[in-house]
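Left out: one protein chain. Kept in place: all the others.
The block that comes next holds subunit A.
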């Protein structure tokens, strides 16, 4: 019988108007990797925040290593109990060195009366922690901002290990990693498991869960729904349990449209002065063009240049046969081409403003006369998108109070309202649950099938490309390395191209 390391008993947490956690009980064994799944707003993050001390539970108990944790504790205390959490957005001090980050708030001390920091010991200890992760190549004296993203993640994990971590929570750790980097991370998770550390792994990516987890626990609407052993189940079982709905499936060949002859967007000799060189691409009316590739394939950079977010260094953009000189995002929208950013929080939404205001941000002219806004009209438009996209919230809700998936829906609504003919969706369903994904894919397809319109979808998820695209191109280091049409659009084919290196 394996040793129980962590138990939740009847945890309740309520926010104004929402039961975020409703009598949740579950337990975790020592040295096991458990996937925690659920749609957006299912309560995973809330539960983890209760554990890590960011939230205080209303009732129920948390038992860690046989001892009940106090009702209220800080995140720092949680670290010392042996609970560490690694968020999607890493929480490291970028201007400080690796070792200072690893030993922050419990620095080794020499000459006790003066509390001088023993940097020599700190460096040695840091190397010991990094060695546990096979990451000795990271220089403990380097500033964190100089590291690559996976290296930063290593530092986060080392920081957790440095306080004798028993339970490590990872919240969507592979979102910004390339495929190879993810593989490396999985090896490390395996090492942690062997060292007896319990890893709670939050992710939406099925293949990852089936690759590294021992068990999966599903939550829905703030409740514990059930759990399965990974060894004796299939991804479909899990998805069914999560949503209770049918999932997003690949398009059939019949649904995939053939290329029309009308070129709606034509890129000629596009150059960014770096990786992208002499790139040519045509987008046809009525199609959804998927762009696959790894992180670093410069897909986003290409999209941002076309849509005026960044400077176009060289080449021409023709829209419906007309050469367009696009200086900035405003110019792009005037030319009816829009770009849905991959980072909704940084540059996609005004978080402090309401759903309705965000919805009309790209085209305030449409809801105003002589500069005076017609708020009734705004409300109407916003209500309609909320209904269409099944966004959870009302028009007046501030976007910052929505879950990630619902925020993404607001961002999509905003661009659908922008009145563009061509929309580029960059990672449109990042961090969104499976059921909502299918809805968003349908919206993108519906948009592209309207007269005189077309869409581009940039995605790192291969099954997203197969589910939404009429045609797929693969980019690698700024070059188009492959193109797939019709029945060739299969996950294996895309993966083959994606992993092929560019020139």
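Quick note on the criterion: a contact is a pair of C-beta atoms (placed from the backbone, for glycine too) under 8 Å apart; a residue touches a chain by one contact, two chains touch by 3 or more; residues count from 1.
By our rule, contacts and distances are computed from a predicted model.
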Per UniProt record, name of the chain withheld from view ["Putative monovalent cation/H+ antiporter subunit B", "ABC transporter permease", "Zinc-dependent alcohol dehydrogenase" or "SRPBCC family protein"]: "ABC transporter permease"
Residue among A:2, A:113, A:321 or A:352 that touches the chain left out of view: A:352
Of A:45, A:300, A:341 or A:408, the residue in touch with the unshown chain: A:341
Residues belonging to subunit A that touch the chain removed from view: 16-17, 307, 309, 328-330, 332-334, 339, 341, 346-353, 357, 361-362, 364-365, 368, 371-373, 375, 394, 414, 418
